[in-house]
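All protein chains but one are shown in place.
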Amino acid sequence: MENLYLITRSTFERTAWKLAARLAKSGDTLCFIQDAVLAVKGPVELAGKLSELESAGVTVRFLKEDLAARGLSAPADKVINYDGLTELIENAKRIIS
Amino acid sequence: MENLYLITRSTFERTAWKLAARLAKSGDTLCFIQDAVLAVKGPVELAGKLSELESAGVTVRFLKEDLAARGLSAPADKVINYDGLTELIENAKRIIS
Amino acid sequence: MIIGFLLRTGPYTSQNVDTCYHLAKRFLAKGHGVRMYLYEDGVINLHKEIKSPQERNVPEMMTELAKAGAEIRACGTCARFRGIRKADIIEEAKQAGMVVFAKYANECDRFLSFGF
Amino acid sequence: MIIGFLLRTGPYTSQNVDTCYHLAKRFLAKGHGVRMYLYEDGVINLHKEIKSPQERNVPEMMTELAKAGAEIRACGTCARFRGIRKADIIEEAKQAGMVVFAKYANECDRFLSFGF
Amino acid sequence: MNESKQVLILIRTCPYGMASAGEGFRAIIGLAGMEIDTHAVLVDDGVLVALKGQLPDALGMHKLEDAFSQLSDFGAKLYVHEPSLTERGLSADDCIPAEVLTDDKLRELISQVDHVITFN
Partner (left out) sequence: MNESKQVLILIRTCPYGMASAGEGFRAIIGLAGMEIDTHAVLVDDGVLVALKGQLPDALGMHKLEDAFSQLSDFGAKLYVHEPSLTERGLSADDCIPAEVLTDDKLRELISQVDHVITFN
């Protein structure tokens, strides 16, 4: 993996996710943690952008512990736990948060 | 004045201004201070919303000291200084920030 | 008129404390009462050991407000969660529980809140 | 591999310190090195006077990481701006200047930053 | 002191990432415990505080769903803002019991209280 974009803040209240979505390219990963796991609920423009990015070869992941804390869920194949996030970080060339 | 909405965070990075814009009604005031003075630069949807609110009887103000600090400006009739903000607070029934 | 402030952020991190200072100073000069309840990181604004060379000194600004008549109280629980002891707080202010926050809400004619 | 962290937020205000703890613990268990530079409000996470009844204790979590091999340093300037003295910091960590932050940037294979 | 003031606490933030919702809870019960009429309104990301099924144990944090479920025991009243729920694909059925507020109802509630204190 080239770049791991780690998004921590709510995708509704903050716009940090937009910079990641703008810069991410094939081979990069977008990982939503902390309040950013709200990404599973939108906003609408985010959902469209994520499908677009995935078609372009960007991987999308959500942190299990942060989803569970907030009573949220995501498709099983996109959920990783802390151990998985540790591996993402090991395998990334650089991390952008 | 009924309600004074005091908006402190960037209108680009945060969405706090949207709740104020949604709830404000004739007789209310929206005052942008701190990083929220960036409202003079947008985003686009904010500019439209502000004109709409002003037509509906909502007053819009920007804090002079916070504009100046950031090298920004607003139409003179919409700019107040700290003394003016003090008066807005005295004259408001309640303040929502 | 009595003006209340709830301040939830700390010094040298957010501009909130500066905004509160500039407003409170003007309210006091106009003869209003000022009550300030410092909550969460807000309690750090009262730390008398703060050293701020070449920068405005926030606990001195708070002291100035208190000397001009502002009543300033810091949430004791928030202070303990941040390692702040009673003796760390400027003499002109005190720790106080939520009872005082409720008292301020009751006696103030206007109430402002500053958070994240 | 050596993993670096820049942590800019304090305890009981933001989840950042918890995220750093959970990740650092796992990196250490896998045999990696961990360097943590605490900046701005991040320095408060090391305050040994923090009392947190019925809640996780953040300075104890930091102590646990340090004992497991993490090197933890706090920006001295940030500490002084928040009233934190050298003696207030857990024994397993230290104050250090930007020279150490630069050293960490140089020696780490991965670097994570957590802010507001 | 005159009759007690009425206070509306507005919680705008998602739980756990920042402590705002939890600290807002302490403020609500602090006010309500002193016989102040306290209205706790969850709006924007704050509606997540009411979402059922929270499991924050792995984060070592207390479950805010349970805390806010007990507000009526302290004499405070809980509300959720309907448009904020809808915007997040949620409905009142997903939430702990709370009065659902439209924009108009929220405006009306605001006009009845003395102070609005926000937890951003």
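So that you can tell them apart, the chains are marked A, B, C, D and E in the order they are listed, and the count of residues begins at 1 in each.
Definition applied: a residue touches a chain if its C-beta (ideal position, glycine included) is under 8 Å from a C-beta of that chain, and two chains touch if they have at least 3 such contacts.
Predicted model, so just to flag it, every value in this text is computed and none were measured.
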Chains shown that the absent chain touches, full complex: A, B, C, D
Residues in chain D touching the chain absent from view: 4, 6, 8, 39-40, 77-78, 97-99, 101-103, 105-108, 110-111, 113, 115-116
Residues from chain C at the interface with the omitted partner, ascending: 12-15, 18, 55-56
Positions on chain A where the hidden chain makes contact: 2-3, 9, 15-16, 19, 22-23, 25, 94-97
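Throughout what follows, only the chains that are shown with their structure count from here on.
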Label of the chain whose CA centroid is most distant from the centroid of chain A: C
Remotest chain, chain E as reference, centres from CA atoms: D
Between chain C and chain B, distance of the C-alpha-averaged centres to the nearest whole Å: 24
Residues of chain E whose C-beta touches two or more other chains: 12-13, 16-19, 44, 59, 61, 114-116, 118, 120
Of all residues in chain A, the ones touching two or more other chains: 8, 12-13, 34-35, 65
Pairwise chain contacts, counting only pairs that touch as defined: A-B, A-D, A-E, B-C, B-E, C-D, C-E, D-E
